[in-house]
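Please find one structure pasted underneath; my questions will follow.
For this view, one protein chain was removed and the others were kept in their places.
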Amino acid sequence: MGLDRRNFIKIAGLSTLGLAGKPAVDAIARIRLPEEAPLTAKRWAMVIDLRKCRENPDCNEACIHACHKVHNVPDFKNPKDEIKWIWEERFEHAFHDQSQEYADESHRELPALVLCNHCDDPPCVRVCPTEATWKRDEDGVVMMDWHRCIGCRYCLAACPYGARSFNWRDPRPFIEEIEPDFPTRMRGVVEKCTFCEERLARGEMPACVEACDAGALTFGDLEDPESRVRELLRTHFTIRRKPGLGTQPSVYYII
Amino acid sequence: MFDGWKIIVGLIIFITLATVPFWYDAAAGKGTDAPDIRIETKDVPGRDQCVMPAEYMRSDHMELLNEWRDQVVRGNQRVHVTADGRKYSRSLTNTCLDCHSNKDTFCDRCHDYMSVKPYCWECHLEPEVMK
Partner (left out) sequence: MLEKALSGSRGYWIWLAVLVGIIFIGFLFWLKQFHQGLMITGLSRDVSWGFYIAQFTFLVGVAASAVMVVLPYYLHNYRAFGKVVILGEFLAIPSVIMCMTFIFVDMGQPFRILNVFIHPTPHSMMFWDTVALGGYLLLNLLIGWTTLGAERKSIPPPKWIKPFIIISIPWAVSIHTVTAFLYAGLAARPFWMTAVLAPRFLASAFSSGPALLILLILLLRKLTDFDAGREPVQKLAVIAAYAMSVNVFLILMEVFTALYSGIPEHSIHLKYMFVGIEGNMALVPWMWLSSILAVFTLLLIIPPKTRRNEAVLAVACVTLFLSIWIDKGMGMIVAGYVPNPLGEVTQYFPTVPELLISLMVYAVGALIITVLYKVALSVRASVA
């Protein structure tokens, strides 16, 4: 069964890539390698082109769903218990300090995709008393260890982007369709986006990037001058959320 | 000795209470017989040996699982190489349970008998759910 499943994933992964149009993928050639060949970078980063998001208004839903499905993120249908890894936020909230009242309403209400920024200097990592969350040296991904988290929620207080969620209750009954290859969480631990580190290890792009038909999400190595993210950052004016705090987010936005 | 009888009665009550589990099991007819464990595994091609010698696995499988957990989650080191050079993915659900697919007889019976409650399955998915 295991071998079958593994093969199935390999084949399914490749075929969705083939079907998904042209996801903005840096190392497209490496993806075809078997799962022993992971995707690696010195520093992973993402560029989100909000213009493309605006042109394809139904598209955000698809990439949010793709992420939440493969990671067994529950849907409680109430804001109090809510858990989210990537979600839509109105521009005036996502860029709280860069909104102005005379902007066109559609601009202020423009839905912006937000997720963990995988900061260079993450405040959540600084405050965690058990190193249950930490920044991976080799590629800058801000990780979570659900085996070690004590549920103190200090990281929720410290994150300036509201990117972290806490399991106020047992999430399993609220997961529509359980993805067997990824663990669920237990009540009492914190979770967030991990840049799909488990998929990178298999040589796959993050689920949201893969699901984005509009090519609005670009994922790649910030330290590689030839990478597609570097090219986008070179050729476009981009902004980041709350740059004044010195956290150095790895998620950039083209407006 | 002052109040000697009080001390003795107190001791008797204490010892009785402290040994309640034994009396309870004896009364319920549950002996201390060893559990009926089935260690036969599914026949997976190319997987006729475990990742470590059986002796080691019997006594230290929990240590190995903890090591694997930390190596994968915290070290991003996902491949286990055995002494004779075989390679395995460090995964409880994908590697261990691939062969030992009879979780209820292979894992649970002994854990129940020893009253060990590993919390792996609160998050990782049991084979039943996976099927």
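Labels for the chains are A and B, by order of writing; each one numbers its residues from 1.
As a convention for this text, a residue touches a chain if its C-beta (ideal position, glycine included) is under 8 Å from a C-beta of that chain, and two chains touch if they have at least 3 such contacts.
Note that the structure is predicted; figures quoted are calculated from it, not measured.
Partners of the chain left out, restricted to shown chains and counted across the full complex, are A.
Across A:W44, A:W85 or A:Y161, the single residue that touches the chain missing here is A:Y161.
Listed residues A:A103, A:C152, A:L233 or A:I255: the one in touch with the omitted chain is A:C152. Although one chain is hidden here, its contacts on chain A can still be listed: residues 79-83, 89, 92-94, 96-97, 123, 126-132, 148-154, 156-162, 165-170, 186-190, 242, 245-247.
Here, only the chains that are shown with their structure count from here on.
Centre-to-centre spacing of chain A and chain B amounts to 36 Å, using the average Cα coordinate of each chain. Against chain B, in their complex, chain A makes its touches with residues 1-3, 5-6, 36, 134, 136, 138, 143, 145-147, 178, 180-181, 183-186, 197, 201. Within the complex, the chain B residues that touch chain A are 44-45, 69, 73-74, 76, 78-79, 93-95, 97-98, 101, 119, 122-125, 129-131.
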